[in-house]
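Here the complex is missing one protein chain, while the rest keep their positions.
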């Protein structure tokens, strides 16, 4: 008998406390569980220590499911737990604020899902808390970490498409297209002042900031086709739950961009898409075909052979894709979350922060752009942005 | 020997006088020359009577080329010629105004290329002249007559996509993307106050008006990246020659739309493209793949099999395509011009006007939207539109 | 009054006698009628002299329609008419043989639609007649003249994709997919021994020969799903009318190719499509998106940015496209016929023959490949080809 006991993983454990048992809890848990074997060269492994949620039965079930060691109904238990290294806030949007700020105060590294907060004021508080904290902070703009998007960023940063003139970004879904869909079946109207701009438009705004440049002004139109779906605020009766919006942004560096967000775009399941035009080339990408970057780049001496090429951003030579599978073996939606969390945790263990990681500062600025679009929609005026 | 003399075409001749020997002259001449055999059932044939242009050598050459019987350097000769039934203005934009108005006064049917005029004021004069005239008038928004666009219009009008919520339209080209391209090589800065919004954006605005609804307000941003390319006006020194623009339009019926026009969209050759989302379905089309309409339409009882279907709008069962070739045998860019002119000439010979035909009223309204976008870009305010 | 009489076209007239008033008659007539103004630099203009057909009423109607000066029911009138320079055989397949051979004997330049003949024996007779004649001959493999295909040929010939290893070509239509479609509504079973391989597969075979290399052997399977549709031969009772076929060809130079032809490919309207893989690059094209060539070509030093690029083969820098419209303004299906006929007529007026023009030799060789595929289907053996 030559069977040998295998060694145990002796890497440093990063203790994760998570708030939230829903879609994002699943997605982040998956990210943490995949790290040990996808990144055997990492110096750490995440440990799913404690899960927090309100519904006791669901909480027990989900903790068991993902292998959390403990669970609690009170987020204060998590953020104050001295064992917890990383607090991961996947809770409902209104719960992003206090737990994240408290965790920052407690010196935790904090991950928070987008939108950073429902109100701009709260987003600013979170940004300020993050600036004052010693822990790292991540606002989950996970689409930055799709390998094709990482490649796009690299191409733009290297000057290969030249000066960017113009871009269009849209995030289109269809949950609300049918007027007869009852309110409880649309995801974007679950609390006051929420809506599609926050829910998914935030990603589109983040992509334009990340890939092209900071937003200097915004003008636009926001629409709620079924106001009866919106949840009213107890305090001010406000009940925005925008279902569609279109806006024009002026960007640092001189480019202009269109940003659209919609949950009434019949036929579009999860269509974050953009196209960016520069003086030397253009790039195009969408989330429903996420492994392909379409790039029109110069062919010196052979301009007549130029066109948008579909690059399969898979395999060893691409950042983000290298650790997964051979060329042409696509990654899926979930993978960008794994890549993002890995890079953030690396910074939590002392490595320099990957500049691709979005911070609370980014989350706040996106919130500011959303507030500007909404205000422009109400007043008809272009709104200048200062952060 | 059984050879017989073939009969001659005895159909009524419609005498055409044309102004302009350039790209559009070629395109319209081609339209007139194809009619007799593509539409043998039409009650008339166009006769290319007289061509007008400024450059004598070119004028002679082009008249010979297309088979015009006569030519002249003075457009007054054409619009006052009692033999001329139809005056077709393919001249440079600044020459759209006076000849067209004079032709209308002379009782001619008048075709005028877009943009109707360089200034909104002139466009309004042309609209008013058309309203007062007894001849028919056509503002050449030829893309209405691409068979796939005709089908889109039919689908929307029949209610198959339900209430329209949202649309995006863009017309993207690349002539000016390279900063080193000299002014004389870009088409959009040949006279003062011209630019890309007039040159091609007008088509995108027309499509949104035609397919979705009238424009009620506009806000946007207009950019000239190479102001040194623009031709200054002698009178006011004005030298706009916008190269890129992005705007948000509010439409009658409640929908919102994004409209973009660009001549700096590297890699896009002639990309008029749109997507329209309604409560029941969505449509998508672009001019670089013009025979395909992508339609996401309901499948009652089988929603899980829905998706954007590529419909080959060719063959007998489609308006505009029927007269050409069998299924899958594509028409090209030029064909929409043939279809449009045929339908207009039919109205000139007494048939009821096809409602798809764009008139000077349409041309004026598009000019008003362009003026509003430009004004919004300057002032930062949303501009309400009344016509 | 400054109106001047325009000059008349003084170019040499090439007198065309045409057999056939159907789809191809329309298509070729269109080609001849467009030449004078699309190619003002050509040294000649075609003159539609005499049209020949069997149905008197239709003949009169079509002669009038296209502007033929004379018409006749007897093709001998045409091929023996001393005024006729070019005999264009657009007649039904069984009528390709005798009139073409007689025209060749009479010294005419001869255009003949594919398939050159229904039987291989007849195709060989035509080839031999052409070889012995002093006039030029063209077998209409018009898809060689789609600008994107001309570009593909240029790329391959220049060595840019290296040694070709493998190719696949298919021509797919759907006329017969529905079992309930009556025989008279399918185009491919109008005479004995006809079928889809001859009707459209011939184009796919021609493309593989033209673009990759001569066929050295063939093996395959041919299917007739509805034998009741086939027209039986009076002489031998044979009633093949293949509806689908698949074959493997070995090519000169070592490459292998798959060729398919189908009239039961539901959803495919007119889908001639191919992909060619070479040691350095690959090319892809299809007839339902004919203006786009997809090319995966080397990017020295940047292999990670390689991918299939969609090249819009429009505008001045592409052979075949130059004379038409600006970049991105697509040509349609009909245009390749105009380009092909122009190049053939140029050779008829003394210019050297464009090597892209397919001759009766090509038509014969394609017929030989078809015969080999059919024989292989019957016997199960790979059939070697010698010509």
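A, B and C are the chain letters, set down in written order, and residue numbers restart from 1 in every chain.
In this section, a contact is a pair of C-beta atoms (placed from the backbone, for glycine too) under 8 Å apart; a residue touches a chain by one contact, two chains touch by 3 or more.
This is a predicted model, so every value here is computed, not measured.
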For the chain left out of this view, which of B:246, B:276 or B:295 touches it? B:295
Decide which residue listed in C:206, C:250 or C:286 touches the omitted chain of the complex. C:250
Contact partner of the left-out chain, one of A:64, A:157 or A:384: A:64
Residues of chain A in contact with the chain that isn't shown? 1-9, 23, 26-27, 29-30, 33-34, 36-37, 40, 50-51, 60-61, 63-74, 77, 81, 173, 268-271, 287-292, 312, 314-315, 324-335
On chain B, residues whose C-beta touches the chain left out of the figure: 155, 292, 295-297, 299, 303-312, 317-318
Given the full complex, what residues of chain C touch the hidden partner chain? 161, 163, 165-166, 168, 170, 172, 177-179, 217, 219-221, 223, 225, 243-248, 250, 254, 256-258, 260, 262, 264-268, 277-282, 296, 306-308, 376, 380-382
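In the analysis below, only the chains that are shown with their structure count from here on.
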For the pair chain B and chain C, the C-alpha centroid-to-centroid distance in angstrom is 34
Centroid from C-alpha atoms only, then distance chain A to chain B, rounded to Å. What do you get? 42
Which parts of chain A, given as residue numbers and ranges, touch two or more other chains? 296, 306-308
